[in-house]
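One chain of protein is taken out of this complex; the other chains stay put.
Just so it is clear, A and B label the chains in written order, and each chain counts residues from 1 on its own.
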Amino acid sequence: MKKENRFLDYIKIILVEVVAFFLFLFFLKVESIWTVIVAILLVALIYFLSKIYKEKFQALLEPFSRYQNFAIGVLFILLVLYPIISPLMIVHSTYWTLILIQTGIYIMIALGLNFQLGSTGMMNLATAAFYGIGAYTAGLLALKLGWPALITIPLAGLAAAFAGLLLVIPIYKTKGHYLALVTLAFGFMLVLAADNIEVIGGPQGLKNIPPVNIFGYSFLNNIGNLHFYTNYYYLVLALLGITILVFARLFNSWVGLTSAYIRDDELAAKGCGINTNFRKLIVFVVGNFFMGVAGALYAHMIGFISPPNFQFAQSLLIVAIVIIGGMDNILGVIIASILLVVFPEKLRVITEYRIFLYGILLVVTLILRPRGILPFGPRKYDSSILKFVRKGGS
Amino acid sequence: MTSASIFLQIIFNGIMLGIQYSLIAVGFSLFFGVLDVINFAHGDIFMLGAFVSLILINVTGMLTASGAVYIFLLILVIILSMIIVGGLGVFFERIVVKPVSKGPTLMSLVATLGLGIAIREAVRLFYPRGSETKRFPELLVKLFPGKEAIEFKGVILRYDNLLILAVGVIVVILLAIYINKTKMGLTIRAVAQDAEAASMMGVNKNLIIDVTFFIGSALAALAGFMNGLYYNSIIFDMGAMAGIVGFSAAVIGGLGNIYGAIVGGFLFAMVESLSAALIPKGSEYMTVIAFAVVILFLVFRPSGILGERAYERV
Partner (left out) sequence: MRGSLKVVSLVIIILLVFSLLLVSNYGCKPKEEEKKVVKIGFIGPLTGKYSKMGIGGLNSFKLAVMQQNNSGKNKYTYEVVSFDDECVPQKGVEVATKACSDPEIIAAATHYCSMVAISCVDVYHKFGLPAIVWGAVLPDITYGNDYIEVSRVNGTQVEQNEFNAHFMVDELGFKKFCIIHDTTDYGRGHLKYFLKALEKRGIEPLSIDGVTIGQKDFTTILTKIKALNPEVVYFGGLTAEGSLIKSQMDKLGVKAQFLGTSGIKSDDFNTSLGEHAEGTICMLDGAPIEKMPGGLEFKKAYEEAGFDEPYEAYGPFAYCAANIIIKAIEKVGPDRAKVAEEINKTDTEDIIGRIHFNEYGQNDVPLVTAYVSQDGQWVPWDDSLYAKGERELPGFAYREGREWVNPYQGP
C-alpha cells in the first residue's frame, strides 16, 4: 500500500513539473501581447481553482513537501535538459538562455540579500555595488593579470565580502533604517568612484573580459549545436545549486535560528547572550560573498561591465525581489526573481508601458500579499525534533 | 570676482537648494512619524507639483496677463497646485500607503518605490511629449519690470531668486510654528509619538494621517514649483534623486523629527554646494561627498542630529 502511494506521488510530482516546464517554454516562445494576457489569466485561474478545489489542490501539492528531495531532483533534471529542448521550440532561444542565466545570477544576489535582510533583518541598499565589486575584481584580474576564472570567481566573492567589512562601524553602531541609509550612500559612492577612476575603466567600463576557461576548455566554444552561452548556463546552474544548498542548510541550522531571533527582536536576542553585532557582521560579509561571485560570473559571461550596470536602480530590484518573494524564504526569492526578471523581458512586447506596468505590479503585489508571495511562517521543527529524539539525543 | 563673492554665491546656492530639500525631507519625517512608513514616492510627488503647476499656468493663461491680475493668478496657481497635489498625496496614501503600513516598514519602502515608478512613468507616457524636458516659464520676472537683478559685491542676485528664497524661508518658519503652536500641529505630533495613545485621547487617527499626507505632499508640491522657477526646466524623472536626497536629509535629522528634517535638508545642500565649489572636480563628486558626510554623521550620531523621537519597547 505504501509503495503504491509513493509511486503515485512521484507521478504527480513529475506531471506537475513537466506541465509547468512546458507552459513556461511556451510562455517564452510566443512574442505577442496575448502571452501576457494568457499568463495573467492562467495565474488568476489557478488562484480561483485552488480556492474552489481546496482539498484536491492540497492533495496535488502534498507530495511536494513529503518528497522534497525527489521534487528537487526532477526539477534539476528538467533544468539540465532545458538548453537542449529550448532551441527546438523557441526561435530566440539564445536570447532566453541569456535571460535565464541573468535570472540565475540575480537569484544568487537575491539569496545573499535574503540572508542579510530576510534572515537577519539587515537592510542592504548597496547590493548592486557589492555585485559590482565582484564583477570588477574578476574583470580586472582576468583582463590585466590574465588570471583564470577558477581563481577570479572566488577572489571576487572574497573582495565583495571584505568590502562589506568596511562598513563594520556603521553596522555596530546604527540600526534599522539608518543602516539602510549608510548602505545607500556607500552604494552611490562606489558607483561614482568607479565612474571616475580611469585605471579601472572609468565610465567606459571594462571591455573584452576573457570568458571562463576551465583547464583549456574555453566557454566560447559551442557545445555541439548548442550556443556557447549554454556553457555559462550550466556553470551558473551548478553554482546556484551550491548557493541554494548553503543557504538552505544555514536556514535550518542554529545560525538561521539565531539570525531570525535577531531579526525579530534584537534586544531580546542580546539578552539571550547572542553577540548580535558580531553575528550581523558575519551575515553581512557572507551575503556579500555570494553577490561578488554572481558579479564575477556576469563579468566573464558578458565580457563588458560598466558603472551604470551597478546603480541604485539595480539594488532596488534585488530588494524588491526579496521583499516580494517573502523574506527568509528561499523558494519565494526564486519565484520572485523569475517574476521580476523574466516577466519584464516578455513585456518588451508592450515596450512603451513596460516600466509603468512594472511599478504597478510591485504595488499590487504588495497590497494583496503584504508579506510577500510566500511569507515565512513560524519555523516547523516538529519532524526534525522527532528525528532527533528518536535517535536518542546526544 | 573675488573669492568673497564666489563664497556668497555658494551660500546662496546652498540655501536655495536647501529649501527644496527641506520641504521634501519634512514630508518623509511626517509620514514616518505618523504611519511608520518610508514613502519613496514622495520625490515623485515633488515632480507632480512641478508638472501640475505647469499645467495650471497654461490653463489659466496667466502668461498673457499683467499687473494685479497677474499677481492674483500667480498666487492662485501656487495655492491650487498645492491643494491638488496635496489631494493626490492623500489619494495615494489611501490606496497604497495605508494598506502596506500594516506590515514592516521595509514593505512600505518597496511598495512606495513601485508607486513612485508608476507615477513617474505615467507622467512620461500620458503627459504630451512627456519624456522631453519642459520649459518652465520665468514667472517672477514680470513682477520686477525693468530691473532683473542687483549686484552685490560682484555677485548677481536676481530678484526672482531672492523672492523664491524669501518665500521658502517664510514657509519653513510657518511650518515650524504650525507644528509647534497650533492645536493641529500638536495633534500631529501626538499621533507621531504614539498613535494608540493619541486615539485613546479622542484623536481621529485616520483624519490626522490624511491631514499629514496632505501637508507633506503640498509642501513637496511647493518645492517642485520652486524648483521649476529656479531652473526653468522640469522633466519627468526629476523626483527620483530628489526623493533619495530628501530621505537622506530626513534621516540625518532624525526620522520623525520635523526640525531635524529641515536641518538635514540644509546641511545636505550646503555640503553639496561647498564641495562643488571648493574641491577640484568637486562638481562631479558633490553628491557623493554629501553622502559620505551623511555616513560619518550617522556613525557618530546614530539617531540623527536632533534625535529620533521613538522609544524602543523591550
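Points worth noting:
In this section, a residue touches a chain if its C-beta (ideal position, glycine included) is under 8 Å from a C-beta of that chain, and two chains touch if they have at least 3 such contacts.
The structure presented is a predicted model; accordingly, all values stated were derived computationally and were not measured.
Contact with the chain that does not appear here is found for just one residue of A:15, A:45, A:151 or A:166, A:45.
Note that of A:14, A:30, A:257 or A:367, the residue touching the chain absent from this view is A:30. Of the candidate positions A:195, A:266 or A:328, contact with the unshown chain belongs to A:195.
If you put the missing chain back, the residues of subunit B touching it would be 1, 6, 9-10, 13, 17, 129, 131-135, 149, 156, 158, 231-233, 235, 237-238, 241, 273, 276-277, 281-284. Touch with the hidden chain on the side of subunit A covers residues 26, 29-32, 34-35, 37-38, 41-42, 44-45, 48-49, 51-52, 91-95, 98-99, 102, 192, 195-196, 202-205, 207-208, 227, 302-304, 306, 308-309, 345, 348, 351-352, 354-355.
Going forward, only the chains that are shown with their structure count from here on.
Partner subunit B is touched in their complex by these residues of subunit A: 117, 123, 169-170, 173-178, 181-182, 184-186, 188-189, 192-193, 196, 267-268, 312, 316, 319-320, 323-324, 352-353, 355-356, 358-363, 366-367, 370-371.
Those residues of subunit B whose C-beta lies close enough to touch subunit A in the complex are 38, 96, 99-100, 102-103, 105-107, 109-111, 113-122, 125, 244, 247-248, 251, 255, 281, 284-285, 287-288, 291-292, 294-295, 298-299, 302-304, 312, 314.
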